[in-house]
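Left out: one protein chain. Kept in place: all the others.
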Amino acid sequence: MSATLVLWCVGVLLAAAAIGTATARLAAAGPIVYGTSLVASVLALGGAVDGLLGPAPPSSATLPLGLPWLGAHFRVDALAAFFLIVVNLGSAAASLYGLGYGRHESAPHRVLPFFPVFLAGMNLVVLADDAFTFLLSWEFMSLSSWALVMAHHRVGENVRAAYVYLIMASFGTLCLLLAFALLAGVDGAYGFEAMRAHHAGPVTAALVLTFALLGAGSKAGLVPLHVWLPLAHPAAPSHVSALMSGVMTKVAVYGFIRIVLDLLGAPEWGWSMVVLALGGITSVLGVLYALMQHDLKRLLAYHTVENIGIIFIGLGLAMAFQANQVTWAAALALTAALFHVLNHSLFKSLLFFGSGAVLTATGERDMEHLGGLIHRMPLTAFAFLVGCVAISALPPLNGFVSEWLTFQAILQSPDLPQWGLKILIPGVGALLALSAALAAACFVKAFGVTFLGRPRSPAAANAREVDRFSLVAMFAFAALCLLAGILPGLVIDGLAPVVSGLVGDRMPVQLAVPWLSIVPIAEPRSSYNGLLIFLFITLSASLAVYAIHRFASRALRRAPPWDCGFPDPRPITQYTAGSFAQPIRRVFGTSVFLAREHVEMSPPGDRRPARLTVKLHDLVWETLYAPVAAAVDATAGRLNILQFQTIRRYLSLVVAVLVTLLLVLAIWL
Amino acid sequence: MHDLAVQGGQLLLVLLMAPLLTGFVRKVKARLLRRQGASIIQPYRDLARLLQKDVVLADNASWLFRLAPYLIFAATWVAAALVPTFATSLLFNWTADLIAIAALLGSVRFFLALAGLDVGTSFGGIGSSREMMIASLAEPAILMIVFTLALVAKSTQLSTISDVMLSAHVGLRISLGLVLVGLIIVAIAENARIPVDNPATHLELTMVHEAMILEYSGRHLAVIELAASLKLLLYVSLIACIFVPWGLVGAGAGLGAYLLGSAAWVVKLAVGGALLALFETLTAKMRVFRVPVFLGAALMLGLLGTLLLFVSRGL
Partner (left out) sequence: MSLLDFDIAHLFAGGLVLVSFMMIYQDRLYALLNVFALHSIVLAFSVGWQAYIQDAPHLYITTAIAIVFKGIIIPVALHRIIQRLGIHREIETVIGIGPTMVLGIGFVALSLAVMLRVTAEADRLAREDVALALSVVLLGLLMMVTRRNAVSQVVGFMSTENGLILAATGAKGMPFVVEISVAFSVLVAFVVIGIFLFRIRERFDTVDVQALDRFRGTQE
């Protein structure tokens, strides 16, 4: 039943896209398209929740589209239902946000037709039950998001970003195609049912896993396949960036989980080491890149890379435990990873909405031109602050719960028999802790430089609060972040059908624990109660405020800030984004980015200012992509002579190939 | 009911003892430097004086600047109330384990750093950026330390860890020694003590914590100073409850045992404070960019402790 409902919603979305194409230049087109998308997403969300929590068995549907002997199969089981919830929650919020944000869109005819198609594509990927439908929907999703990235093609580097995106997306689809081809086997059984039943040999399994990692990993943003992400995500309009970072990367994670954990069955423990190592490196590199950025949206995009690393750490742990048949620990690790999927879609979308609001209000994305926005846009600032606190994994919000669960899963690793895992997992734990600490630093910088301090440009000084729709979308997600943080037991129990479907075990029932705590393994080992921590902090703070205001002096006066006797009202004297990151750049950047600072002082007597130059190298790009691009260019240059041959040469080429084929046939037969 | 009284007692006791500990450390330091030093109860007088003063707020300070001291104090107080001081049977010790307590202190640091950036002067920027650099290594160090302790005690709950350390079969493990050194290094860094930061300086080249709270005055400053004293008390109690757990009262003991436990705790605080003062007098403050190496050493100690545990018996 839920499958048909979601399919109808997808149909409504495609109809909205058609309407959008036809009426794009009318003023009413925006509200119509976004409104319809909102309604469709909410309905699909309802269907997905029913599919996850309802008592009915997985529902499926078949449409007579696509290949004539195959048809298009769709199915909503627990895993698909959960990811449909994530997708549609994000879509609903982005549509709501778009109702307000879309009014400032300079090229609506480039955005409105593709937005509902993008939402439809994401839903279809999660619904798909056979390889053909999956790949078709995946391409739908990629191409519509590519069109959205190209929406502002006259601005700066957007065309290059879209080009890199297209190449990486094609590469990803190719890898997934090969993975599905290997899973389908010689008889070409494309349905997921058949793939599940068919047991792959070890070589096939290894190849499938590699291709799935490359294909889904490139779309999710695993290092070293992440290079398109910080180029493409900021280039799109803000609500689309929120969808790409918050939702599309999760669809890629869904693809990985579906192929590796569901269709392939439990892989060897050696592969979990690969996934763990990649996840750990991705999380640390992602946040270090983010710390070096001063473009707000690019910072958020790089930070998505870090969170994907955290999710893959959880998935790697689940694979490691599953390979050793420790199913309760695998359930814990998988729950942690899926909880982080939900959390990240919530707070990353919230943060992108906030940066979109800042962009609308000031026209600036560069933090070095912002500042002091907490006075001009207090509501946006508050919602953005909640997002920053959540993403820095601070109690009592939701980011902390998923990180805590991941740490609890890591603490179970000494029970594993393999030495490689026993030594790698604490190392990965150290990397995870490092990335969490650096993430907090990153978001102190992002919030502090953008919203606090004094305005660094007239645009920031004249900003105004944004419209109601954007604010409602932001506050709704902020409220969800808080709720997921203080009632995590509900989410964990909601995830139980998904986890038991994949690893065959689940975490203990959390609703049975008194006081709404969460107990991942057993009471004396560890427990956490978000609600009580939240209440304690609120009560203590209120008590402190009351006591201080009752018994202490309540006088307050305003004065200029402390300036050591040299008053300088120019905002240029405050810390910039680059200066805030400088200590961390010195500590980590010298080895990771080969960061070098160079100061040119003008000679004494000369009144020119000194110059500070910072050189950073993107080692992934320079060691992997630049040589490949150069090689492709060189090869293409060599092969270019084929364009300029005479007719006789072309004829001889044809004859040569014909003769070679005949020779091969002669030898082989 | 019993546990509730213990919890309430601890809440009040940590609040009352925190300024006393700070005053004691300053007194011992002064005596070591052959000065008379201010009286031990001077911090109480300082707090009372600050509470009576006006708050002088910068022109462009926001609501976050005014709210931050109370949030900082609340989070530190909640964390301090959950670390066993004289008894392990706190009513709410299952709400937060060691990881959650470390993360609560992380929230404290987050809001303190934001408050430093709020006014928009370079002092605050210096403090916040250096503080986040120190935090980026201190937090993983403390998480690796928690990891090692959790491997020994098979739990991350502080009360369980203290019980395991009290029992006989822990033995003499090198990993615990490494973890102790690492925890001391992290405690010094987090509490802004020499050799990481100087709590008594106002020179911009040497400030970290003081730079972030430079703009605070009056009752706000009083609340922040109290929170800093609470944090010091928290760390000393944490080290005491894990590594020197004798005297901690278990569940269901009589009043005499509680009094003895409290006395033991006061003695541990005094010894810890005196050792801290001695260490601060003997060492010089490090260059700022030597601090990451110092904290990196704590992280390595935590990792090394974990690795060596695999070699030891019983794992």
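Each chain carries a letter (A and B) given by its place in the written order, and its residues are counted from 1.
Rule of thumb we're sticking to: a contact is a pair of C-beta atoms (placed from the backbone, for glycine too) under 8 Å apart; a residue touches a chain by one contact, two chains touch by 3 or more.
These figures come from a predicted structure and were not determined experimentally.
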Contact residue for the chain not shown (choose from B:A102, B:A115 or B:L178): B:L178
Full-complex contact with the absent chain, from A:S591, A:T613 or A:T646: A:S591
Per the touch definition above, residue among A:G11, A:G156, A:G363 or A:G420 touching the missing chain: A:G420
Contacts of subunit B with the absent chain, listed as residue ranges: 171-175, 177-178, 292-293, 296-297, 300-301, 303-304, 307-308, 310-313
Contacts of subunit A with the absent chain, listed as residue ranges: 419-420, 423, 427, 587, 590-591
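Quick note on the criterion: only the chains that are shown with their structure count from here on.
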Mean-CA-position distance for subunit B and subunit A (Å): 35
In the complex, subunit A residues that touch subunit B: 371-372, 374-375, 378, 385, 389, 392-395, 400, 404, 407-408, 410-411, 414, 422-423, 426-427, 429-430, 433-434, 436-438, 440-441, 444-445, 447-449, 452-454, 517, 523-529, 532-533, 536-538, 540-541, 544-545, 548, 551-553, 555-563, 571, 573-575, 579-584, 586-587
Of all residues in subunit B, those that touch subunit A in their complex: 51-60, 62-64, 70-71, 73-75, 77-78, 81, 92, 94-97, 99-100, 103-104, 106-107, 109-110, 113-114, 117-126, 128-130, 132-133, 135-140, 143-144, 147, 150-151, 154-157, 160, 214-215, 218-219, 222-223, 288-289, 292, 299, 302-303, 306-307, 310, 315
